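Excluded from the complex is one protein chain; the other protein chains are retained at their positions.
In this document, chain identifiers A, B and C correspond to the written order of the chains, with residue numbering beginning at 1 in each.
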Amino acid sequence: MKAGIVGANGYSGVELIRLLLNHPYIELEMLVSHSTNGQKIQDIYPHLTGVLNHELEPFDANELAKRVEVVFFATPAGVSKTLLPECLDKGLLCIDLSGDFRLKTPEEYEKWYHQAPAEAARLETAVYGLAEINHKQIEGAQFIANPGCYPTASLLGLAPAVKDGAIDLSTVIIDGKSGVTGSGRKASIGNLYAEVNDSVKAYKLGAHQHTPEIEQELAAMSGEKSAITFSTHLIPMSRGLMCTIYATITKGYSEREWLDLYQSFYEKSPFVRIRPQGNWPATKEVVGSNFCDIGLSVDGRTRRLTVVSVIDNVIKGAAGQAIQNLNIIKGWDEKAGLSLTPVYP
Amino acid sequence: MKAGIVGANGYSGVELIRLLLNHPYIELEMLVSHSTNGQKIQDIYPHLTGVLNHELEPFDANELAKRVEVVFFATPAGVSKTLLPECLDKGLLCIDLSGDFRLKTPEEYEKWYHQAPAEAARLETAVYGLAEINHKQIEGAQFIANPGCYPTASLLGLAPAVKDGAIDLSTVIIDGKSGVTGSGRKASIGNLYAEVNDSVKAYKLGAHQHTPEIEQELAAMSGEKSAITFSTHLIPMSRGLMCTIYATITKGYSEREWLDLYQSFYEKSPFVRIRPQGNWPATKEVVGSNFCDIGLSVDGRTRRLTVVSVIDNVIKGAAGQAIQNLNIIKGWDEKAGLSLTPVYP
Amino acid sequence: MKAGIVGANGYSGVELIRLLLNHPYIELEMLVSHSTNGQKIQDIYPHLTGVLNHELEPFDANELAKRVEVVFFATPAGVSKTLLPECLDKGLLCIDLSGDFRLKTPEEYEKWYHQAPAEAARLETAVYGLAEINHKQIEGAQFIANPGCYPTASLLGLAPAVKDGAIDLSTVIIDGKSGVTGSGRKASIGNLYAEVNDSVKAYKLGAHQHTPEIEQELAAMSGEKSAITFSTHLIPMSRGLMCTIYATITKGYSEREWLDLYQSFYEKSPFVRIRPQGNWPATKEVVGSNFCDIGLSVDGRTRRLTVVSVIDNVIKGAAGQAIQNLNIIKGWDEKAGLSLTPVYP
Partner (left out) sequence: MKAGIVGANGYSGVELIRLLLNHPYIELEMLVSHSTNGQKIQDIYPHLTGVLNHELEPFDANELAKRVEVVFFATPAGVSKTLLPECLDKGLLCIDLSGDFRLKTPEEYEKWYHQAPAEAARLETAVYGLAEINHKQIEGAQFIANPGCYPTASLLGLAPAVKDGAIDLSTVIIDGKSGVTGSGRKASIGNLYAEVNDSVKAYKLGAHQHTPEIEQELAAMSGEKSAITFSTHLIPMSRGLMCTIYATITKGYSEREWLDLYQSFYEKSPFVRIRPQGNWPATKEVVGSNFCDIGLSVDGRTRRLTVVSVIDNVIKGAAGQAIQNLNIIKGWDEKAGLSLTPVYP
C-alpha cells in the first residue's frame, strides 16, 4: 500500500517516515511540505542520508489521489481542516495527527484553539483513534482523528477506572510533563537549548487545548460530562511524556485489585503494559516504542488513586498510534511495523 | 562569627561553603566529614581549588565547642539525631539541615523514615525554620530544624491560602518535581547520568518522608489536621525543584484577588516573589539564588486553585535557608550573604 | 540460529537483546550474568517488560554448547579472557565485545589494561572485526574480537586516507568525545547525573586503553608503526561518540578529491555515510542506527585534514557491529537486523 505524508518535515513527519520504512505492507510514495517543498528530505534531516532520497512536494490532492491510498497529516493546528476534506472526497484514507478533527463540538475548538473550526459535518465523520478504547469503530474507518499526546497517556491511564465507575470523575486532576518535541520544530526563544536545559517550566495552565479532548472522551466513556484540571510542564528531554493522574476512589478496592482491574482491562491491548505493585514507569522505559506503561498507587489515608502513565509522545502519542490505527483499519496485525523495543538507555 | 559544617563533603555541605565564603559576618573554621576526614576538601571538589584549603576533620563536639559558635549539620537522615544533642549541650548554636528533628511526633518519624527517632525531649526544643512563617520563633533560637526542600516549596506555596482559609485542606494534592542533587552525592545506579538523562520518573509514591512534615506544618497554620496527597518525580536537572499544588477553592476570589492575597502575605519576605497573572516560574529562574517564586492559576470551571512554586533545592531548600535562619537568629540583615541573583541561563 | 549473551545485564548486553529480537535469523536462547543471575532481565530493565521473559543464568560453557551456536561476550575487561576459550574449544562461534583479544601483543595489553593478558595463542586466532576493513578475514571466522567504540570511529575515519598514503601517520591526533554509556552501568560518583550534566570533562589523557588498538590497526593498514595522540572527553549525553581527527596532508588533493576518495572507499560499505562538503555530522544523526557518518575539512593554510567521524557507541561501537560481524561470518545479508534509521531527534 502506498502512503503519503503531509507535513513530512516536522518531528512527527520524520518519525512517520522512520516507522513506515520499517512497515511490512507500506511503501512511502509522497512527502508533502508547504515550507520546504523542492528540497530533499535528507538535506533537511541529515540522519536520513542514504536512507530516503525523496523530494518534498507541494500539497496537491489530485496528485495524492493518483499515487497513494492513505495520507497522514502531520501538520500544525489549522492546516488539515482545510486540506484534508478534499482528500476524503477523493476516496483517500486519511489519518490526521493534528487536533483539527478531534473535538466534536466546533465551539469547543474555537474556544481552546482560538481559530475557526473545521466544518461540523466533517467532524461527525472522524473516528477518534484511541485504539485501545475505540477498536471496533476504527476497523474499516476511512477517516481517523489521531489522539493528542497528552490525551493518549491520560485516557489510557484513566479508562479502566472510569469504565468501572471506581473513581469520582469530578475529582480528576492530571499533571502532565512533556519533552520538547511536543511543541514541534519551529524556531522560538522559549525552546532554545539554553532556556529549556536543566529546568522545568509550567505552561498554559488552565488553557491547554488538550483539556476539552480529554473531557470529551472521558464523557464518552462514562456517560457523564465533568470538568477536569489539566496542567502541563516542559521537561528537559527530547521525547517522552508522563501524566500523573489523581482521583478520589469510590470503590473500596485493594491495590492488588486495582492492578488486576487494569491488567485485565488491557489484556488484549499489545501496547499497554501495567507495572507491578510499587513500580512506576520512567519515560525512558518506553521511548523508541509504541508502549504506554502504567503504574498505580492507592492511598488509604486520602482515598485517592494515583496513576502514572508514560508514552513516547512522538510514537504512541503521534506517529506510532497513527500506524496502529491504519493496521486496525486494514485488518493487519495491530503490531505490524510497531514491534519496537524501547531504546534504553 | 566562626562556623563549622558537619557533613561538609555532600552537595548541601559544599553549597554551605560557597555561600558562607560570601557572608559578611561568618568565617568558616571547621569542616567535618565522617567518610572523607583527613582529605582536603579541594581534592574531593576541584572547583574549590585555591578557594579553600581546609582539611576535613572527624566529628568532635569538644573541638567544635572550642573553635566555633554555630554548627550546620548537612548530614544524611539518622546522623544528627545522635551527634547534634551533644553540641547543643555545649551551648553551640545548631542548625540541622536533615530531617531528624523536623517531626514533633517520634512515631511519625519512625513510620516514614523507617528508623528510630531522636529523643522526644529534643524534638520539642527544635524550631521549625521556615523563616517566612515562623520568623518570630526563630529570632534568638538556639536550635533550628531546617525545612526539607519539598516542604519549603509546598508550604510557601500554600501558606497564604491556608492561613486565609480560602482552600479546602482535604483536597490538597502536591505534585513535586526535583533535580538530582535532591538525593545527595552517593554512587547509585538509579542516579547515573545514563539512567536519569532525557527521562522523568515517579518515585516513592505515597511514601515520601516529606509528607508528614508538610501535613504537620499545614496543621500548625490552619489548626486542622488533614492528610494530603504528595507525589515526587525525578527530573533530568542538577538543581531546582517545583511543586505544582492543587486545591479546591472555598472563597469566591478573582484571580486578581488571589494574587493580591499572596502578594500582601509576602510583602515583608525578601525571598518570595509572586509572578504576575498568566506567568508561572521555571526552576531555572531561581537557580543560584535563595528565591522562592510563585505563580497562580485559578480555574472557575473546576473551582480549583493551582499554585506553581519553585526553588533552588540546594539553596532555599537547604543551605541558603539555613543561613537565612542564622541571620534571623542573630538579628543580622536577613539577606546577609544571600543577595544572589539567579544564574541565568 | 540460537544465541547466548554473556554479560547480558550491561548496556551492551541489553542493546544486543534489543537488536537480536529484531534479527530475522537469530533466536535469543540464553542470557548469562555473573552478578544478577537468577533474576529476570525485565525486573532489572523494566523497558523489557512483556518483551522478554528470560531469566539470567550463571555462566556454564557446557550449557551454552548444548543450547546455542553463537555466544556474544558483553563483559568488562578481564572476563572473557578466562571464559571465552572454553567456549571456543567446544566449537562455539564467539564474538567478544570486550578488549581482551584485540591486541595481538600481550605486553601491550598488560601495559594499557594493567592486568594479565589472555593467552598469546588465543590472541592469534581472534579476527579483528572491523567489517569495513577486514571483511574477507571475517567471512567464515569462528572467533571475532569486536573493535572498541573509539577505534571504530577513528579507524573508519582514517582508513581511506591511510590506505591511500595521503596523510603523515606520525601527525595523527584524535580528539574523542563520548557519551556516558561508554563506561558501562556501574555505580560511581563520577558518572552520577549531577556530576556529568551540563559539563565536559577530559579523562585518561595519554593513557586510554584504546590507544594501542588504534595504533595496531593503523600499522596493519599502512605497514608502518607510528605513535598517535589520542584524547578522550566525557560529554553529557547517553549515547553517541565523535572522533575529531587531525593529520598533515602529504598529497595535494582538493577537498572535492578528498571526498571522492572517501566516497569510493566506502562504496560497498552499507553502514558508512560520507557527508557532502561543508557538512559535518552530529552524533544525534546516527544514534539508534549502525551508521558511521564521516565529514571532512581540508585546510590549505595549515595543510591539515580534519575528519569528523560519529557513531552510536552502543550500536556501531558495540552490539550492532557484533551482529554485523555475525552476518558476515554466516554469509547473511550484512544488514540483516540492522536496517535501523537513526532515532531523530
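As a convention for this text, contacts are C-beta pairs under 8 Å (C-beta built on N, C-alpha and C of every residue); 3 or more make two chains touch, one makes a residue touch a chain.
Given the structure is predicted, the values throughout are model-derived calculations rather than measurements.
Taking the complete complex into account, C:I228 is the one of C:L155, C:I228 or C:L340 that touches the chain left out.
Among C:K163, C:K186, C:K201 or C:K268, only C:K201 touches the chain that is left out of the view. From the set A:T181, A:Q209, A:S289 or A:N327, the residue in touch with the chain omitted from the display is A:T181, counting the whole complex. Against the chain not displayed here, chain C makes contact via residues 173, 175, 177, 179, 194-195, 197-203, 205-206, 227-229, 231, 233-240, 242, 244, 246, 280-285, 287, 295, 297-299, 301-302, 304, 306, 308, 345.
Across the interface with the omitted chain, chain B contributes residues 11, 14, 17-18, 21-22, 45-51, 181, 197-198, 238-239, 273, 275, 279, 281-282, 284-286, 288-289, 293, 339, 341-345.
Panel shows chain A; residues 11, 179-181, 185-189, 191-198, 236-238 of it touch the chain omitted from the view.
Throughout what follows, only the chains that are shown with their structure count from here on.
Chain A has its Cα centroid nearest to the centroid of all protein Cα atoms in the structure.
Measuring from the averaged C-alpha position of chain A to that of chain C gives a distance of 36 Å. Centre to centre, using the average C-alpha position, chain B and chain C are separated by 46 Å.
Separation between the centroids of chain A and chain B, computed from CA atoms only, is 38 Å. Looking at chain C, residues 11, 181, 197-198, 238 sit in touch with two or more other chains.
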